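With one protein chain removed, the remaining protein chains of the complex are shown where they sit.
Coming up: chain A.
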């Protein structure tokens, strides 16, 4: 009996260190934000197993990281405010360019825009980027506002008369003061990054004026679902989420048409950064993953899947034509000229914003 068991035991012992040595990469990314097939391909090529976890707002990401020892190797914070704040708190590890040969594929102009907060781009590479704007159902909006209503203005949402007429078909706003207040201020003709008391007062008044007509203030991932099922006819959210919702609605074939509108008043531009936490358990694997993602064909597959533009110009010819030529995905140079980037407000302003936002949600 024992003799028969011994080889088994030996096998087991031989297997143990192998299991312990199995390399694992822990990724914490936005929901619906990668081509899952590319994750499998990375594992196939490198033998590194990927444990993939998702968040649906910057608030959740920051909360998880603030406690320290998050156990993640790759995180995808937005350049401002989260990436900037994590950088200042010393929570990010400087990247080793030698381990990321594909770094040269990155668009220098776009990277330059992030260098303002991360000198010499030492801590992050742009993964994907996009704008904040409106997801609309053109047929419903025209039915409510008339055939010649302008569809490309934030006034669709922030003009109380329009909001009152659109309330019936469903108005939604993503639950993130960070990504909504700058657009409100912009619509009011104020500095999108203003955080003086009167900026807050004006923004609150504008939000309160439409509050009655807003159906839900929920996470961006829930808005994606609501747009795809036709539950919302006007929603303020991230560009790619709307474009994904439009694709899903089309697949469902129930006559729901969804369109992304980049506001003519100027849209909030954001960059999501690939970064490595300072205490990442497996930084080598993280570098390998960043290098893998920056390959043109991998980036093209991701953009095809999630409909957000990337920062690897060489991937552009490999992107499907319909996606490549969609100005909602790749805005033109003129459209980009009018965009602005959100800043990182000081702590006191942050509390006032949170409080303002809570009052907006409560409606009084």
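Methods note: a residue touches a chain if its C-beta (ideal position, glycine included) is under 8 Å from a C-beta of that chain, and two chains touch if they have at least 3 such contacts; residues count from 1.
Simple rule for what comes next: contacts and distances are computed from a predicted model.
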UniProt protein name of the chain not shown, from "Cell shape-determining protein MreC", "SGNH/GDSL hydrolase family protein", "Putrescine transport system permease protein" or "Carbamoyl phosphate synthase small chain": "Putrescine transport system permease protein"
Candidates A:74, A:91, A:210 or A:342 - the one touching the absent chain: A:91
Of A:170, A:266 or A:283, the residue in touch with the unshown chain: A:170
Chain not shown: contacting residue from A:191, A:265, A:284 or A:350: A:350
On chain A, residues whose C-beta touches the chain left out of the figure: 57, 59-60, 62-63, 65-68, 85, 88-91, 168, 170, 177, 214-217, 229-231, 347, 350-351, 354-355, 357-359, 361-364
